[in-house]
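Of the protein chains in this complex, all but one are displayed in their positions.
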Amino acid sequence: MIRVTVWNEFRHEKTKESVRKLYPEGMHALIAGFLSEQPDMTVRTATLDEPDHGLTDEVLSATDVLIWWGHTAHGEVRDDIVEKVYDRVLEGMGLIALHSAHASKIFMKLCGTRSSMLSWRENHELERLFIVNPGHPITAGLPEYFEIPQEETYGEYFNIPQPDELVFISWFSGGEVFRSGFTLTRGSGHIFYFRPGHETFPIFHQKEVQTVITNAVRWAAAPENKPAITYRRNIPLPRP
Amino acid sequence: MIRVTVWNEFRHEKTKESVRKLYPEGMHALIAGFLSEQPDMTVRTATLDEPDHGLTDEVLSATDVLIWWGHTAHGEVRDDIVEKVYDRVLEGMGLIALHSAHASKIFMKLCGTRSSMLSWRENHELERLFIVNPGHPITAGLPEYFEIPQEETYGEYFNIPQPDELVFISWFSGGEVFRSGFTLTRGSGHIFYFRPGHETFPIFHQKEVQTVITNAVRWAAAPENKPAITYRRNIPLPRP
Amino acid sequence: MIRVTVWNEFRHEKTKESVRKLYPEGMHALIAGFLSEQPDMTVRTATLDEPDHGLTDEVLSATDVLIWWGHTAHGEVRDDIVEKVYDRVLEGMGLIALHSAHASKIFMKLCGTRSSMLSWRENHELERLFIVNPGHPITAGLPEYFEIPQEETYGEYFNIPQPDELVFISWFSGGEVFRSGFTLTRGSGHIFYFRPGHETFPIFHQKEVQTVITNAVRWAAAPENKPAITYRRNIPLPRP
Partner (left out) sequence: MIRVTVWNEFRHEKTKESVRKLYPEGMHALIAGFLSEQPDMTVRTATLDEPDHGLTDEVLSATDVLIWWGHTAHGEVRDDIVEKVYDRVLEGMGLIALHSAHASKIFMKLCGTRSSMLSWRENHELERLFIVNPGHPITAGLPEYFEIPQEETYGEYFNIPQPDELVFISWFSGGEVFRSGFTLTRGSGHIFYFRPGHETFPIFHQKEVQTVITNAVRWAAAPENKPAITYRRNIPLPRP
């Protein structure tokens, strides 16, 4: 079983009527809902305003893949919690950063760049996502491209490191392109960034988006028996 | 079920007593043997001297992952068969190239380099393989490094493209290093090269080597429902 | 001095009035023209219908960077010449493949994929190229994006290996995206693919396109004193 924790800032849903309508129990609840239907996943949720943001040592050590959505309150996430998540990723916990999580403390720290920096427009335009890595497990079950009828636009240049694998490139009707899905490896941890997910549109209700997230969870989960790494200090290896 | 075909040149086993002792039915038989014990794999074998080298259209289209061992008779592999294997890899069939398969027609063609070129010594020295990508599924169940007591030595420079993922680096007691395990993506196909496997040593009897190959089969198998790619010729996409 | 050879199929210019108007002496002549103005480059040209396609051993060994444009006659390029170019690239000669050269024998062979496969439309639409690697020397002197008012459209999926460095992504007004500029390393050779350059539009007259090609020549040129690689056969390294 893959143990998933869906983390959500969970603020917009409380303050904006338009968002509450789309996600009455929060985006995390909806995401946890469709993942829970998978026979190989057990899912819990955590949110910013819970004690320790819901990310206690117990929760983190029992999490194989962490999904992250944040936007308006990145600055309120405690640095000591970010450090713990960081170490868990390096140790092998998968991380899936959704949409505005590109500017979260944890994602920026793992990127090693100011990944908060990109162009954006709050509009209602078409996004078309093309697959550029059709053998990647994250694309299973998708058509060669799919559309999101109304989305916020993101545009290049996106201040990220060169991805380990580029999976999706978006075309926007207003004239922008964007690297919308890519992977990074950090230590033993697998990271996937996925661009769609603006809170004012029903993005996470869309079937293709759910397929991507579900695939990404399976891809990001580390093998159970991954190698135990030691860092030897002045300890010689056995002489041949 | 992952459908595996183990291809072997199967010449040394017939002509060299030392090799026959290690692999009385051929290296392919031994490899097929330990893979067959996996509950999620069905395994067949194919060899150079069968009609069409055992790689008929029927076999290839029913193969999810192809394992390749060749050495003395690379030149005898028919070009039309190589083309078929090439197209199947681009279409999504996994390929695992073992040891001297670095100089096989199919692997060189997929590399886009003269990957036949490297330094080597037929000696009996120690190889120590270090994991440099400990979250990679191919390393599951391994210690952080493992040794092969007696092997042929390969040395850099190895004329390969920059790997998509470097997984193993070997240390040899005679003073060489080698990029011994790495992945390439070609079209929808996943390729893994693994260095060990000289025919005069019991390499494929060794547990760690079997673990690597078993993991690699699972990693290289494409998802069943991978996206169907079309190449549009003068066909516009629907206008937004 | 960087010794550049601009190779052109040079057929469309002879048979299509519209192309001849744009390039009365051939695309190669125009490209050689603007490169010749660089103080650090000496430039010659070569075309398909010359003996040995103009790519004799003398020419190839005196070429640091080869630029390639071909389209209608890829099949007429002799395989033995392709082999020679291939070995020169692995040895360190730079290669810049322009537009429909994605389907040339030499580029496909270096890719290790069927890079001929992509979507295309002969239309007259806008291409907008975004820089996604702003520190790359190939982007020097460019704005963060630039436009080609009328071009043939190419669309993903483009059957190429994962680039070593992705430099440009194109947006097309008809709804497509494309990885329009990227690098590959093969042996000691640096390769750059650049998408624009349809023969019926004045692409190579455009300043930004000339800047990209000029930068790419400098980037692709190998250092004069690159390491001499040997491939040792049963020759031990000195024991420490």
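Order of writing sets the chain letters: A, B and C. Residues in each chain are counted from 1.
As a convention for this text, a residue touches a chain if its C-beta (ideal position, glycine included) is under 8 Å from a C-beta of that chain, and two chains touch if they have at least 3 such contacts.
Note that the structure is a prediction, hence the values are computed from the model and not measured.
**Q** Where does the absent chain make contact, in terms of the chains shown?
**A** The undisplayed chain, in the complete complex, is in contact with A, B, C.
**Q** Using the touch definition from the top, which of C:Ser36, C:Thr56, C:Asn123 or C:Thr185 touches the missing chain?
**A** The one listed residue touching the chain not shown is C:Thr185.
**Q** Which of these, C:Val4, C:Leu35, C:Leu48 or C:Ile131, touches the one chain of the complex that we don't see?
**A** Among C:Val4, C:Leu35, C:Leu48 or C:Ile131, only C:Ile131 touches the chain that is not shown.
**Q** One chain is left out of this view; which of A:Gly26, A:Gly135 or A:Gly187 touches it in the full complex?
**A** Residue touching the chain left out of view: A:Gly187.
**Q** Contacts of chain C with the missing chain: which residues?
**A** Residues of chain C in touch with the missing chain: 92, 126, 128, 131, 133-135, 137, 139-144, 164-165, 173, 185, 187-190, 222-230, 237, 240.
**Q** Could I get the residues of chain B that touch the absent chain, sorted low to high?
**A** 128, 130-134, 144-145, 155-158, 162, 165-166, 169-172, 175-177, 179
**Q** Footprint of the hidden chain on chain A, which residues?
**A** 87, 90, 109-114, 117-123, 155, 157, 159, 161-162, 164, 174-176, 184-187, 229-240
Just so it is clear, only the chains that are shown with their structure count from here on.
**Q** What's the distance between the Cα centroids of chain A and chain C, rounded to whole Å?
**A** 37
**Q** So the centre of each chain is just the mean of its C-alpha atoms; given that, what is the distance between chain A and chain B in Å?
**A** The computed centroid separation for chain A versus chain B comes out at 33 Å.
**Q** Which chain B residues sit where two or more other chains touch them?
**A** 164, 185, 187, 229-230, 237, 240
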